[in-house]
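Got a structure for you, questions after.
Note that one protein chain is taken out, while the other chains of the complex remain in position.
Going by the order they are written in, the chains are A and B; count residues from 1 in each one.
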Amino acid sequence: MTKRSYRLGDIASELGAELRGNPETEIEGLATLQAAAPGQVAFLANPSYARYLSDTRASAVIVSPSVADQCPTNVLLLDNPYLGYARLSHWFDPAPVPQPGVHASAVVDASAQVSRSASIGPQAVVEAGAVIGDNVVVGAGCIIGARCNIGEQSVLRPRVTLAHDIILGKRCHILSGAVIGSDGFGFANEKGAWHRIAQLGRVVLGDDVEVGANTTIDRGALDDTVIGNGVKLDNLIQIAHNVSIGDHSAMAAMVGIAGSTRIGSHCVFGGASGVAGHLNIADKVHLTGMTLVTGDIREAGVYSSGTSADSNRQWRKNAVRFRQLDAMARRLKELEKKIEG
Amino acid sequence: MTKRSYRLGDIASELGAELRGNPETEIEGLATLQAAAPGQVAFLANPSYARYLSDTRASAVIVSPSVADQCPTNVLLLDNPYLGYARLSHWFDPAPVPQPGVHASAVVDASAQVSRSASIGPQAVVEAGAVIGDNVVVGAGCIIGARCNIGEQSVLRPRVTLAHDIILGKRCHILSGAVIGSDGFGFANEKGAWHRIAQLGRVVLGDDVEVGANTTIDRGALDDTVIGNGVKLDNLIQIAHNVSIGDHSAMAAMVGIAGSTRIGSHCVFGGASGVAGHLNIADKVHLTGMTLVTGDIREAGVYSSGTSADSNRQWRKNAVRFRQLDAMARRLKELEKKIEG
Partner (left out) sequence: MTKRSYRLGDIASELGAELRGNPETEIEGLATLQAAAPGQVAFLANPSYARYLSDTRASAVIVSPSVADQCPTNVLLLDNPYLGYARLSHWFDPAPVPQPGVHASAVVDASAQVSRSASIGPQAVVEAGAVIGDNVVVGAGCIIGARCNIGEQSVLRPRVTLAHDIILGKRCHILSGAVIGSDGFGFANEKGAWHRIAQLGRVVLGDDVEVGANTTIDRGALDDTVIGNGVKLDNLIQIAHNVSIGDHSAMAAMVGIAGSTRIGSHCVFGGASGVAGHLNIADKVHLTGMTLVTGDIREAGVYSSGTSADSNRQWRKNAVRFRQLDAMARRLKELEKKIEG
């Protein structure tokens, strides 16, 4: 891991930040306000952390103009400090950058087209007719099915599986263990036994899509499963066949979207929330964690279901009453009649 | 991808359908009623789609006899059109069909028995004593543990892992990333520390079992984990050690079954539902999505729990009241006493 070092002045100009302080300050890393050591840049995005500002040992802090005066060290002024941190983070990423070329242990079909600037890692498999774009990274142990098309600059971390005929846009980022294009769960019943339906559709990912570790996205039954531009999916998510997700929607881990549901753009779904099949969800819908959606949502807004943790002793009493809730409501109505009647 | 083309008359006779129309019509694909182009077959299974029938451009439609007259084009008459579609779908499956033989990059132990008609994909591993039946497909990057036995015509998609001593019946279909035979989660506690218990049982799958992408099925602690014939498991499902699942039960994605629970046959579990450990669930039990089962279910039927999404503003008020539910019930009782005296 090579040590990286940058001039603070160069960082400022690259981020488009106004620098108040010494441009010659040498920067070797990023850290939180609390943990930062000299030579590191910190940032203040969440106002509740402002209390750490005065004691920070960071050599510079990315802040918004409103709090610049409270900072005891060099400042980088940005209206969106968190975005500045996001951009700067890549300068210090220790993840190895693979060299272009096909590793000797990889198995690449003669009919596949692999850009000379692409990297195909050890033990990877690239099947017939696949097209691997410029500067693409296919990590160790990845399997790229027949006729897949991977757009330029996309990165597949180790051990990603793409089934056949999967389309990835540019700059996609697919994490280890993800499976894209597995068969949708479709069966016809005949006298109690299930007959499998071949899944003839594809999965089509737009540009700048993130797919988390061990997430699964099923191929469509007849039409395609479609993931819009800029969609971000966390780990262990299930996207069923023929789902479509609008641009720039983001889903936390363990979300499940059942078959043929259409999700709008700019949605944010909390962890382990789920949406039943064949529904339409509007743009800008936010679900809190573990929410279950069983009907269309037509308006932007925040939606929730369930209850949150209570001591088991209290909870048991209340959960028993949940089963009596309709009876309670009828009894309440009855009392109202008697009294008001 | 070779273009496939079939005579409509041949399709009809293979499906056992009565054809009303021109048997010489050439068919090159399958599509929905709405999306079908000339040369394609569509189907009508769900009556709510009947409104698309009159405008379809499909060259033929699989329908039940009752709606045949509404169809403007060739019809294939079947009592169960969805089953006809399921059967026909395989004629048009673009998934590559691997050739028999062992890929040069695969590692196959000398003591393994691999049928000459089986296909072992690139980078696959087959360990000592494994038996791979006739026409089995072991996809790229699969790992078949010691002494596994895979029944004829089973297909393992790329990157499936079978631990040692796993038994698969005939015609099983295992999707990428599935792990069958991982160690059950068993520990003995000694003064706060956990001691791992070796898991000595196996996993035994019947015939025609489907296991979804990234699904995990743990091996038994002493006895086996048993998955019945025709069971269909979707993606990201967890089947714990010593579970048994009866024939032809189907589970949607993200279902979890805890240890030693016995599930009946012909059950259907909605997505993300869960069943606690050491329970017995009768035949023909349906769970709706996200349902939690904490006790035995002795009768067939539909079961549910939880609540579904509401606006966060409304939900918060109601969720707070859930914590007061027992107190409310007592107050209601008190009022009734006073009034009814």
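By our rule, a residue touches a chain if its C-beta (ideal position, glycine included) is under 8 Å from a C-beta of that chain, and two chains touch if they have at least 3 such contacts.
Since the structure is predicted, the reported quantities are computational estimates derived from the model, not experimental observations.
When the missing chain is restored to the complex, the residue among A:D10, A:E26 or A:D93 that touches it is A:D93. Against the chain not displayed here, subunit B makes contact via residues 105, 107, 123, 125, 127-129, 141, 143, 145-147, 159, 161, 163-165, 177, 179, 182-183, 185-190, 192-200, 214, 216, 218, 221-223, 236, 238, 240, 254, 256, 258, 272, 274, 276, 286-288, 291-295, 297, 301-308, 310, 314, 317-318, 320-322, 324-325, 328, 331-332, 335, 338-339.
Subunit A residues in contact with the hidden partner, per the touch definition given at the top, are 1, 29-32, 35, 80, 82-83, 85-87, 89-90, 92-96, 103, 105, 121-123, 139-141, 157-159, 173, 175-177, 208, 210, 212-214, 230, 232, 234-236, 248, 250, 252-254, 266, 271-272, 289-290, 306-313, 315-316, 319, 322-326, 328-329, 332, 335-336, 339-340.
Just so we're on the same page, only the chains that are shown with their structure count from here on.
Between the two copies, subunit A and subunit B, the C-alpha superposition involves a rotation of 120 degrees in steps of 5.
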